[in-house]
Each structure stands twice: as structure tokens, then as C-alpha cells.
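What you see is the complex with one protein chain gone and the rest in place.
Every chain is named by a letter (A, B and C) in the order it is written, and numbering of its residues begins at 1.
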Amino acid sequence: MNSVHDLGGMHGFGMIDRSQQENFVQPWERTVFALTLACGMLGRWNLDESRFARERMDPGDYLKGSYYEHWLHGLELLLKEKGLVSENELASGSPEGSSDLSAIPAGRMAALLERGGPTAMDNTDVPAFRAGDPVLVRTFNPKTHTRAPRYIRGKRGVVATCHGAHVFPDSHASGTDRLPAYLYNVRFEAGEIWGAGDAQGNSSVHVDVFEPYMEADHA
Amino acid sequence: MNSVHDLGGMHGFGMIDRSQQENFVQPWERTVFALTLACGMLGRWNLDESRFARERMDPGDYLKGSYYEHWLHGLELLLKEKGLVSENELASGSPEGSSDLSAIPAGRMAALLERGGPTAMDNTDVPAFRAGDPVLVRTFNPKTHTRAPRYIRGKRGVVATCHGAHVFPDSHASGTDRLPAYLYNVRFEAGEIWGAGDAQGNSSVHVDVFEPYMEADHA
Amino acid sequence: MGNKELPHHGHGPGEIALRVRRLESLLVEKGLVDPAAMDELVDRYENRVGPRNGARVVARAWTDPAYRIRLMENATEAIRELGYQGRQGEHMQVVENTPDVHNVVVCTLCSCYPWPVLGLPPAWYKSSAYRARVVSEPRTVLEEFGVTLDEDVEVRVWDSTAEIRYLVIPQRPRGTGSLSEDELADLVSRDAMIGVALAGKPDSRS
Partner (left out) sequence: MGNKELPHHGHGPGEIALRVRRLESLLVEKGLVDPAAMDELVDRYENRVGPRNGARVVARAWTDPAYRIRLMENATEAIRELGYQGRQGEHMQVVENTPDVHNVVVCTLCSCYPWPVLGLPPAWYKSSAYRARVVSEPRTVLEEFGVTLDEDVEVRVWDSTAEIRYLVIPQRPRGTGSLSEDELADLVSRDAMIGVALAGKPDSRS
């Protein structure tokens, strides 16, 4: 979806506040971090659904809110959408029924975190592109989740590497099965993206781009 | 500048609230409207500078704020930048010095409004394009004011009409002289802008595009 | 909201009203603004200039073929014939609905609107949702406003990115051959001249 989370190349945010050195700025942010990970491990949603939930935050709230406010919004939304808590329970903080899910115990955390959630998959198709191929990112503007930022859409680049097949996030974010799609690192010259007059000299942007976002560039 | 005022094609704003039928929602909005017009008539800034001042509002504040909050932000910013009021005066509401400008009296309002501020200009150059010409909007991402929305940049269209030469807003917004640029209405097929899969059928967008934003489309 | 702002930049409903009163009093005291001029400005656009002006233009175009031609060729001049002109209408163009084409107007970058013929815009026209959506999903937006178009009717969205202001001339409703120009003007709502309604229907109050 084209919302304000897609920040690359936007103006108006001022200087970077380099005094913000810590991850957790407010004490409650630790709680949001831990709740988000712990609830995610219950297995009722995947990482792409988490990202899509955060992106669906009201655009003004997203920009005014801190990073962990995005997480809090996403967590509450998923808990409700997946039926783990009700709107009433969220408002009151008191449970109205029991859950058929059990908390992941502390003792299992280390192993789960060390395993993580690999997204590499087998794919029986042959990759459409290989390193050195010129590619054109398609023009598309889905209302649903995508990992193609707006600034590369319609732009030409060159494949730097093929990362093999990975879970395709656009469909995974709607809770469907893991579908494989080849993933490439694509190099875009800064001038191609921002225009020759506005790009900074001798610079490029490398973006990981899924095969369905691209076509061969015959120009 | 690429900020959140450039709303065309953005997602996440929900339904249009059609119950908002009035122009002025809060009583203070009438005051902001009148102050903005009255101060603008003092001649210390032009309409493009007003727009640029509103665009420079913090992006989160812009989206959370109502339309006349944008105006209020722009008016305060211009009053300060042009030296008509000081930061201290704004904070206190009490004047600290006198001004060499005089308010426009009520009796002159009707004539000034009926005249308005025409932007048509003579231009000794020949228009580069004429109706029917295929054009390509340039890729550019200025940090300063522009009236080329992001959604048409890098896109192909066809000139529908030439409106003659008008004041070029991009330079006018920085307070420079009125420079003429030919202005065209350009028709873009919806599929060209949003992609064949995401555009709605049998629709097009007509945008007024200044000549410096475009080049001939030789594709 | 506003916790990153300076103290005088309050945002709560009460705070902002206070901030505006303070600014007004400052500018009046400094002699930069005449309170009577402010009253004149608000009164003009709240009570005297409104969509009835545009409706008269449309009704004239419906009933006077020569006027319609002048309007299509030079809308600014033809609209001035009826006495409407000036700020935010210095350069007018009309776009005419036909059985094959439906037009709708927006300003995605701010909220430009043809003041001399329509007055000041309704708040929904200035909303993020309208500005964001009508260019990318015009048929859906029109349906929400109650305008369902056949697929073979082309939708043209006009984004007012420069100083040209657009007025939609809706299709004249059937069975109105006997109506006077004034009666016809009664059928032309503000929304019909933005392009989110058809003539003969009331405005978009939901």
C-alpha cells in the first residue's frame, strides 16, 4: 500500500536526531517489544502480516507516533483480527473468556530466537534474471502489502545478485501460504531514481526486489 | 518537495467523510481564512510562497491537522520569514514595534478580489508542444516547491491543450520574479499512472503540466 | 499532538482557537489587518459567492447554444459575462459531461477550487481521503457519492495543479425542456459542478 511508511525520498522531516542512541526511548517500549515477539511466536500470524498491520495505522498517527507506537498499533490490530482478544477486552484490560492458546515459556525463547524465521524456499522454476541483466520495475500501486517501495517503481536497474527464492511477502501478508518468488538485489543509479539534477553524485541504491515486481528491460 | 501534501494515489485515509459539507468547521477557521487573505494582500509574498509555506508544515502535523491549520501554519511562517512579526510577538500576541505596512481597508476588498491574481503572461518563446504531442514527464525530486505531483513523474501522456504561458510556480515560490513557462493540460491514461492491474477501467487523469517538467516522448 | 511544537503552537481545539485569537489581535494591533476587511472577506464567501453562481452558468449553457460555445471556447470571459470573476477563478475552463464522458475535479496538492462560481469548497473536498483517492480510484469514489457509471463511460479526473480552475457542466436531465433558466439552475448542485453528482440530485450530505 502507498502509505506514509514508505519513506524513501520523502522531504520535510528535518535533521536526523543523532542524540537518539538507545533503542528503547520510553520504559513501556520494552513491554511492547516483548509482547510483540511473544505473541508473534503463538503462530497466529506471520512477519509480513505484522508489517502490514503497522502500515495500516492512520497515516498521521504513524508519522506522529514513535516506532513502538507502530508496533503497539500492529499488535492490537492483529490480536483483534485474529480473534485472540476482543475490542472490549482491549478497552478494559480484563479477560472475558479463556484462550485455547498457551504462552511460550521463557525456557523456549532462546531456541526460537536462534532459529528465527528463515524465508528461503525451494522453487522449481528457473530464475528469470541473472546478475548483469537490465530490469525494469513494474508500475503498480496495490492497496495491499508490498515490499517494492514507490521510489523504484517504473525505474530501470541492473541485477547485482540472485538471492534464491524467498517467501513472497505480498501474498504472505494476507495470511496465505508461503509462495516462493525469486529475490534479487538490484542496483539503481541514483540519477535514474531521483533525476540527474536532484541525485547526489556517484551514488547508487541497492534494493532487494522480488521477481514478480520486475520485467526484463528491453529499452 | 516530496511531502505528505502530495496526496494523489496515497492509501490509508479511509472513506471520504461526506458529512463534512461546510467549508468552515470550527469558528476560528473563519478568522484564519480572513487573516490569510488580508495579509496576502499586503503584497509581501505570493500565492506560490503561501503554498510552499503550508507544505513545509511537519508532515505528521499536516496530516493530523485540518485544512485551516495548514493555512495557520503557513501564515505564521510567512509573517515571521518576511519580518512582519517576530517569534516573540507570535508567542505573546502583543506587538513590540510598529510596522511600515498599512492594512488593506474593507472598502478595497471587493475590487481586489474581483481582480484576483491572474498568472497568464506573455512569452516570447514558441511553445515546445502542441495538442496531440506525446510527452514524458521528467524524473525530478526537488526539495523546493513544485506543482508536478509525484504520481505523474516519469509518466507518459498526451498534450490535450496549451493554456499559454503562466507564472512558473517552482521559482516563484522562492520569491523570485514572475518567470513565464508554457502550461499544458496533459492527459494520462490511468493504466500508465497506476499500472494496468491497479488502475480503474476506462479512466484518465488530466493534469496541468508546465513545460519545464516535460520532454518530448520519443518512445 | 503538538508535543514537539513550541508552546504557542497549540493544537487542541481550545488551544488553537486561543492561538488564532492571539494572532488576530496581534495583526490588528500592528495595523496589518483591518477587522472590517476581515468581516467583508468572510461575509463575501460565506453569504454572497456560492454555487448558485455556477448553477447560473450551467443553466445558461444548457439553454443558450451561442453562450455554450463561448463558454467552451473561453470560459473565463463567458463566466464574466454573468458577473463572476476574480480570485481563484482568474483562468477558468469548463469540462462538459456527455453520454460518453464523465468529468470530476480535484486538487491533489492543496485544494484549489473555483471560488467565483462555487464559493469555498466543502471540507470533504479538502480532505486527505478525497485528494488521495479520486485520482486513483475515481469510479469507487463516484459510487460512494451515489454516481454509478457504465463501464463504457470514460471517467476523466481533472487535477488542478496550476492556476486553471475547472467547472463541470453536468448533463441536462431529461424531461426538462419546459423549464426556465432559473428553474434549471435549481437542478444544478455544487456536487454536480465538482463532478461527484449528476444534475437534478441534491448535494452529497450523507
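Just so it is clear, contacts are C-beta pairs under 8 Å (C-beta built on N, C-alpha and C of every residue); 3 or more make two chains touch, one makes a residue touch a chain.
Bear in mind that the values here come from a model prediction, so they are computed numbers and not experimental data.
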{"item": "Chain A residues touching the omitted chain (full complex)", "value": "5-11, 13-28, 30-35, 37-39, 42, 51, 54, 58, 61, 63-67, 69, 72, 75-76, 79, 84-85, 89-95, 98-99, 101-106, 108-110, 112-120, 147-149, 151, 163, 166-167, 169, 183, 185, 187, 190, 193-194, 198-210"}
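The rule is simple: only the chains that are shown with their structure count from here on.
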{"item": "Chain closest to the assembly centre - both centres taken as Cα means", "value": "B"}
{"item": "Approximate Å spacing (C-alpha centroids) for the pair chain A, chain B", "value": "33"}
{"item": "Interchain centroid distance [CA atoms averaged], chain B/chain C, Å", "value": "16"}
{"item": "Between chain A and chain C, centroid-to-centroid distance (C-alpha), Å", "value": "40"}
{"item": "Touching two or more other chains - residue numbers and ranges from chain C", "value": "1, 128, 136"}
{"item": "Numbers and ranges of chain B residues touching at least 2 other chains", "value": "9-11, 13, 58, 61, 63-64, 193-194, 198"}
